[in-house]
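First the structure, in the form of structure tokens, and then the observations on it.
Part of the complex only, each chain left as placed.
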Amino acid sequence: MTSAHAAAVKAALPAIEISGLNKWYGNLQVLHDVNLSVAQGERMVICGPSGSGKSTLIRTVNALEGFQDGEIKVAGIRLTRDQAVVEEIRRRVGMVFQQFNLFPHLTVLENCALPLRLVRGLSPAEARARAMHYLSKVRIPEQATKYPAQLSGGQQQRVAIARAVAMQPEVMLFDEPTSALDPEMVKEVLDVMVALADEGMTMAVVTHEMGFARQVADRVIFMDAGRIIEQGPPSTFFSAPKSDRTRAFLQQVLH
Amino acid sequence: ETLDRVNSTKVLKVATNAGWPPQSFLDDSNQLVGFDIDVANEIAKRLGATAEFDTPEWGVMTGGRWGGRWDVAVGSITPTKPRSEVLDFAGIYYYTPYVFAVHKDSTLTDPKELNGKRIGVETATTSEEYVNRSLVIDAPGVPPVEYWLEPGEVKTYADSMLPFDDLRLGDGVRVDAVISGEQTVLGAINNGYPIKILSGEYAFQEPLAIVADKGDAEWTSKLGETIAAMKADGTLSQLTTKWYGKDYSE
Amino acid sequence: MHYKDNIDYPPMLTRPVVFVPLLSAIFAGLWWFQSGDGAFGRLVRGLAPVAEGNPLNLVTAACVTALVGFNIFVVMRLPLRQQVWLVWGELAALILLFFYSFDLSFAFIQRKIGFLITQGLLTTLYISAASIAIATVLALMGAIAKLSSNGIAQGIAHFYTSLFRGLPLLMQIYMIYLGLPQLGYVVDAVPTGIAALSLCYGAYMTEIFRAGIESIPRGQWEAARALGMRPVAVMTRIILPQSMRVIIPPTGNQFISMLKDSSLVSVVGVWELMYLARTQGQTEFRHIEMMVTASLIYWLMSIVLELLQKRIETHFNKAATR
């Protein structure tokens, strides 16, 4: 982390601010009093065991999940159940889903270009051009005319990333964006993400790629059973974890 | 009111059928023709108007509450007591004799032998009421119906052709005899159905009336006068002979 | 809302942009169509005698509009479920009032309804139930044949759906009732009706079942087959249960519409509900009474089927996909 970057991070309003967030599914509490503030341009990594509430947490940020208690602000806008607010936040926040959620009836290119036309108001030609640009960035321009069902798992995941990133949102939420990728491709996709980060995009990334966390993140969050157990810059997080739970988790990471 | 309207628009709106030769049917050039059509045209002429025809379903036509869609129904409607509660009968204009039809191969010769046999009739017609002994004709000067038939089984059809089709299958395959209007049976025979009429007495004579919607006494009586005039000057007798080959107007 | 969005949409009808034009439209419509001369007008005149002519139209339109507005205002204050039921009930009351306005002879209905139910309703139910059962079996066989790799089975199934969806049901009844005797086989009326209804509805339902089965993603079949399950087991345990969500609503349609199409078998002399209603009505020229009565009975039956459908749907929806 360069110090200029760090300064920029500090300066502005937080991009995401979560305070006192609690969420239940029926009787099961999946988020326990979560407090979190992500600065503009910050690159935050969320890790933690399976089922600890990572997906749920980032899905609450753009109102894909409701919550029972607490407050969320995105770029200073308080998230309510008001339509205008939700639409505004969703225009500013992009998301890559754990299950990809590609549109099966549209080709890869249309998957990326349609939202650009409908939401960003691009002309069809502009939209196609920008879509192709991002498909090239994730190395699948040659798959543009295929349907999602004809792609391999990793190719689908890259389409999902290109589709979300092409919208050029202020904040990007990534839910395990490299799970289906081979190490080589992981590297390339992470490079794309770093490039975005360098353009000042705020990023919250759920990932198990500790390498990425270590090299790129401004901050690492560790969740377990719906709670944020520990957070800190990667340097201290990896070398000197405070809690036993974090230590146990990090020890299991295979090399 | 109706009279005024007919007088002013010079149009008489007539409800009738389209599938009942020789009363009213489509000829080969697809025009409505038939006895009822001629009668309706004649009435219109005498009222100084032209007739316009419409062909609603029987139930719609005879259910009353026309909402001003038609001025008169010339559709060979039998005046019965319950019907008179929803319609006004302007006058009888002819009579149809009902007969028993059996398969060509039938050994029966006398209607009386039909007791205990299977009889086919069309639903909701006077023939059905006749076999059920519930036929009450509500017209002056018509002799009361005599009931002597004791059918073994009555088969009812919601279609006028099906009784004949069942009879055609063979003597006693599905039915032994069918009760229907003489003209209908003759029509079937002419079109090659292997059936015959049991000679002897008619089952009953059915009077047929011209009908108006309930509630306009002036119009009904005007219609009644017109029919009476047509009967008196022989127009009706001439028309029945033209279409039926017999004088059915008495 | 099926797709919950974590948005509380402001109730549409309380936004002035919606309700002002809505009420204006109702008002204008009523005025334009001269509601004063119709039933509403008569009602209003009954309540408060007004002069004839245009003012009556105006007053009527205003009254009805005000009533609608007030009603919306009241309903919006209730919780969702109660809103739905209240609106349903109000509309049902309006329809019953509409029927009532026909000036029906209730004495006549009372006299006949017993027979309608004991003879007519029972026959209708019996024929429909039998046909539904057979049609479902035919449809399942048809759908599987259509999706099979056997050319003869496919050919027969395609021909079956084409012919029995294509021919009018009445013709199918005639074919069995009048046509088979030509070939030497005489069939009775009730079996004729059940056969025709089953064949016809089986053909329609074949298409529904086929679409339902095809709607399940291929991965489900692959996973079950890869686990070693036999094709029949995969079909009955994995594919069909999932496709039920898609199959049930249009099948409910078919069942409801079969109730009423079963009345066609009356042409060959089966005394089912509609037939009795028509004949009983015609003989005494009370067919509006009988039509209304029969219709309400049909409606009741389909409400029962609807509720049943809803329960089954809920059952199959319990694991709705995320």
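Note that the chains are named A, B and C in the order they appear, and that numbering of residues resets to 1 at the start of each chain.
Methods note: a residue touches a chain if its C-beta (ideal position, glycine included) is under 8 Å from a C-beta of that chain, and two chains touch if they have at least 3 such contacts.
This structure is a prediction, so every number in the text was calculated from the model and none was measured.
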### Message
One instance of each chain type is visible; tell me the copy number of every label in the full structure file.
### Response
A x2, B x1, C x2
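We take it that only the chains that are shown with their structure count from here on.
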### Query
With chain centres defined as C-alpha means, what is the inter-centre distance between chain B and chain C in Å?
37
#### Entry: Interchain centroid distance [CA atoms averaged], chain A/chain B, Å
83
### chain A: positions in contact with at least two other chains
none
### Task
Can you tell me which residues of chain C touch two or more of the remaining chains?
none
#### Entry: Touching residues on chain C, where the partner in the complex is chain B
178, 181, 186, 266-269, 271, 275, 278-279, 281-288
#### Entry: List of chain C residues in touch with chain A within their complex
4-10
### Summary
Per the touch rule above, chain B residues touching chain C in the complex are 59, 62-65, 82-83, 85-87, 123-124, 128-129, 134, 155-159, 162, 165, 169, 173-174
